[in-house]
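Encoded as structure tokens, here's the structure I'll be asking about.
Shown here: the complex without one of its protein chains, the others still in place.
Per-chain residue numbering starts at 1, and chain names A and B are given in the order in which the chains are listed.
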Amino acid sequence: MAALLAALLRIGFLCRKELLALLKEPSSRVILLAPALVQSLLFGYAATFEVTHAPYAVLDQSGGAAAAEVLRRLDGSTTFERTATLRSASEIAGAIDDGGALLVVVFPADFERRLAMGVPAPLQLILDGRNSSTAAAASAHVGTIVANFNAARGAFQPVTLERRIWYNPNLHSSWGIMPNLIAALSMIQTLLIAALSVAREREQGTFDQLLVTPLTPMLILVGKAIPAILVGLAQSTIILLVIRYWFGIPMHGSPWLLYFGLVTFTIAAVGIGLAVSALSLNMQQAMLYTFMIIMPLMLLSGLLTPVRNMPQALQIATWANPLRFGMDLVRRVYLEGAGLRDVAIDFVPLVCIAAVTLPLAAWLFRNRLS
Amino acid sequence: MTEAAIVATGLCRAFPAPGGAAVQAVADLSFQTRSGDLVALVGPDGAGKTTLLRMLAGLLRPDAGSLSVLGIDVAADPQAVQDRISYMPQRFGLYEDLSVAENLDLYADLHGVRTEVRRERFASLLAMTDLARFTLRPAGQLSGGMKQKLGLACTLVRSPALLLLDEPSVGVDPLSRRDLWRIIDRLVRDEALSVVVSTAYMDEAERCAHVLVLHEGRLLAQGTPEELRARAAGYTFTAAPAPGMAARALQARLIDARDLIVDAVPQGGAVRFISVPGADAASLRPLLDDAVVTVRQEELEDAFMMLLRERQRERGAVPSAQVRERPAGNDDEAPVIVVRDLVRRFGDFTAVASTSFDVRRGEIFGLLGPNGAGKTTTFRMLCGLLPASSGHLEVAGLDLRRARAEARARIGYVAQKFALYGSLTVRENLQFFGGAYGLRGAALRARIDATLAQFGLDPAARSGELPGGFKQRLAMAAGLLHEPEILFLDEPTSGIDPLARRDFWRTITALAARGVTIVVTTHFMEEAEYCDRIAIQDAGRMLALGTPRQVREQAAQDGGAAVDDMDSAFIAIVERGRRAAGTEAAA
Partner (left out) sequence: MSGGAAGFHRRCRALLRKELRQMLRDRTTLAVGLLLPLVLILLFGYGLSFDVKDAPVAVVLEDTSPTARDVTAGLAGSPYLAPVWTPWMDDAVARMRRGEVAAIVRVPQDFSRALAGGGARVQLLLNGADPTTASALEGYVGGAIGTWAGHRAGRAAGKEAAGGIVQVEPRIWFNEANTSTWYLVPGLLVLVLTLVGAFLTSLLIAREWERGTLESLFVTPVRPAEIVLCKLAPFLLIGAIDIVMCLLAARFLFHVPMRGSLSVILVSSMLYLAVSLLLGLAISGITRNQFKASQVALLASFMPAMMLSGFVFDLRNVLLIVQVVSQLLPATHFMALVKTLFLAGDNWRLIARECAIMLLYVGVLFTVTCRTLRKRLD
């Protein structure tokens, strides 16, 4: 018991030292906390696939009332904004190439006639494919507007599709990305700080002084892990608050479960960082290894593109990616209100990663000599 | 007519301190130096020597006053000054990935040294620094002292009009120091070089034409060495202790009597001391006991100590006895440190070749040797930081590399390079290391306050920004917080001014008297005299082992005259060893 107390006390000293070194200078504090705030705000606004006020140009070769009606609906929507009315087909290339128009709506000359005859009348859309997601979204919007036009004209629709959306009634694309940022953004810096921690001491020569003291590698490890975890949690909290209160995305799950998951995730991330740090002989190496690791971790986590879309081999590889499970856990708890049983499976890989990397780091402390 | 090399008038420079108040590094400094002169800057740590040199080099702008170097106003056109001077900072930044030769080439190119001149210049520089064998080795793999020598060589790739050296001989062994000064002397003589060198070695200051004594940013005194020496005339003596009494013990007694004795230092088995002016012989008698006192010639160091003592405020008392009382071990007891056939190889380079020695409890053991001899490597093996390639070593009966963590609580280690957290304050560093060693609460606070007072440290100062000597003191303080039984000190006094060195050794001898075992390395050969036994290593091999007297005798035999100071003894032994190795290699 006394030994445990003594150990805890020493960990306390280690944490205090580490936090002082991290937070002493005002500029260090700013670098640790401001990016989370700034990034969550910026990316929250940027991360949308929605099309609003998309500039479009129109070439009406039919000149009829139906075309005018369709255009009235297009102009009346907030999705589209007419920037140009073209007079000939030769102007289409110019309208799109310069990026002025995202799409050009072309009513062929026989549009009116075909409708009057009761025959399907094609409406041409020419889209700028340089961003295919936006193009697809714009195309879908036009499709909806046209469908409404068809319905208003009394066209017969034998089957209507009734949609109901869980958790995100207006299907905001940003709602799908932002809860992911809680885990993703904080992982970047947490991983880097953990990765640099030991390397910095090695480079400055203080690590030897630490190893000469009665502190065991395990104690040193815990003393480095805890401050990094605290920083990570602070960042996650900032992002969470921005998402909840600034962007107003409702949280359906239990905050306790959310934080439990975040803590486990952060521990796994810090474990990887410390293993990298113990392996590196100086800060340059630590930083480079971190960059190398962060890329695949971020890209293969499901942050921007679903894991489901990846080839099978890569999907298996993501089982070693804490971000995938951390993000999944946080999003399911936040947006879907998932309970412990639903997300329990996510904890398993996180715990495994932590259980492998932390002891490895401790072993490398002593045995990694230049 | 020799024009002025440097004209300084009313120089002032302050730095903002963390608390908000400014620290006046240089205050109202005015002096002149003549071209072709060798000028020494001496003074305790934090006196402003580095700040002054940086201002001379155009790297810092004075807050007030005017400074002209070689006739150029430094503040107005620093680049013009930099084109004509060479400056060696206290810690010369070498490119660690580049080899010795590549570093030299780089600086030669940057300074525009022509190729014809370069070859001859490099040859003499490499010979002087004894780095000719290492031209292809990456600078990062050199030992601390060798790096310092290489830094000096890179500074001397060309002969500028003015040479600025900031403590060039810190960490440099006596052999190389001697060679270094040979080159500087030659440069001054042959090329009419003006040199300003800041140094903590008084014997170096003696060779200079002009000496400036700085203290807390002000000029305390200036003049030729003779003029300054005169201040100590009549107060300098040597006391040979009565038989049976160690010189160290007499020295301790003398130096503790602060109102009668300005300074006392062991040398050659006796004790040199300076009496306070006005102290009469009668009051000194009880201190000296049966010691035989002779008058001696005054030296610059004596004058310096007197000047400083006049100005120095009283330091805290020598640490009181909170340590477990344990008498010094006798011969029957097992040695506390055992080293047998210790070898350490790095690839095909043998850093330590089959070293063996013992250290008894309560002993002060000195490990001496030129740079690159393997001292730091041996230390690191003893502390458990580095595994031995082969051989046997024991510290307090344990192999520290495999020992449980608690065993490490009994030793203290002060590294050669500053190894504490630069961004933390002095107090925070001490709190951490005290806590790491298991101190806490009131006990921790008490120990911290005691060491702060003992070493004269400002608790709120940022550790990374302390002057070099204060950093050493802080490192010592951190090593002593937990009152270890065994203390490893790797060049603990390099860069510290003579005053602080005395106090430091007083602390060490007091600790030894209480049974603490101390293993120390140093380049100040007179400090070897504080040791009970010393060992001299070179190129990983043990050349001499014994008491200081025995080593001096060993140096004297076989061709040398009677050697009464450690410096010459050291040089003699090492050179003899190298000649022997050379003949072995040739045979």
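Basically, a residue touches a chain if its C-beta (ideal position, glycine included) is under 8 Å from a C-beta of that chain, and two chains touch if they have at least 3 such contacts.
Note that the structure is predicted; figures quoted are calculated from it, not measured.
**Student:** Looking at A:Leu233, A:Met287 or A:Ala320, which makes contact with the chain not pictured?
**Tutor:** The missing chain is touched by A:Met287.
**Student:** With the full complex in mind, choose from A:Arg82, A:His172 or A:Arg244 the residue touching the hidden chain.
**Tutor:** Only one of A:Arg82, A:His172 or A:Arg244 touches the chain omitted from view, namely A:His172.
**Student:** Kindly state which of the options B:Arg91, B:Arg137 or B:Arg514 is in contact with the chain not pictured.
**Tutor:** B:Arg91
**Student:** In the full complex, which of A:Leu8, A:Ala65, A:Met295 or A:Leu340 touches the chain missing from this view?
**Tutor:** Answering carefully, the residue with contact to the hidden chain is A:Met295.
**Student:** In the full complex, which residues of chain A touch the absent chain?
**Tutor:** Touch with the absent chain occurs at residues 27-28, 31-32, 35, 39, 42-43, 45-49, 51-55, 66, 70, 96-99, 102, 114-137, 139-140, 142-143, 146, 149-150, 153-169, 171-173, 175-176, 179, 185, 188-189, 192-193, 196, 200, 203, 283-285, 287-292, 294-296, 298-300, 304-306, 308-311, 314, 328, 331-332, 335-336, 338, 342.
**Student:** Since one chain has been left out of the picture, which residues of chain B touch it in the full complex?
**Tutor:** Touch with the absent chain occurs at residues 54, 57-61, 78-79, 82-83, 85-89, 91-98, 102, 105-107, 109-112, 138, 151, 154-155.
Rule of thumb we're sticking to: only the chains that are shown with their structure count from here on.
**Student:** Hey, how far is the Cα centre of chain A from the one of chain B, in Å?
**Tutor:** 56
**Student:** Flag every residue of chain B that touches chain A in the complex, lowest number first.
**Tutor:** Within the complex, chain B touches chain A at residues 380, 383-387, 405-409, 411, 413, 415, 417-424, 428, 431-433, 435-438, 440.
**Student:** Tell me, which parts of chain A touch chain B in their complex?
**Tutor:** 6, 9-10, 12-14, 16-17, 20-21, 24-25, 204-206, 208-216, 369
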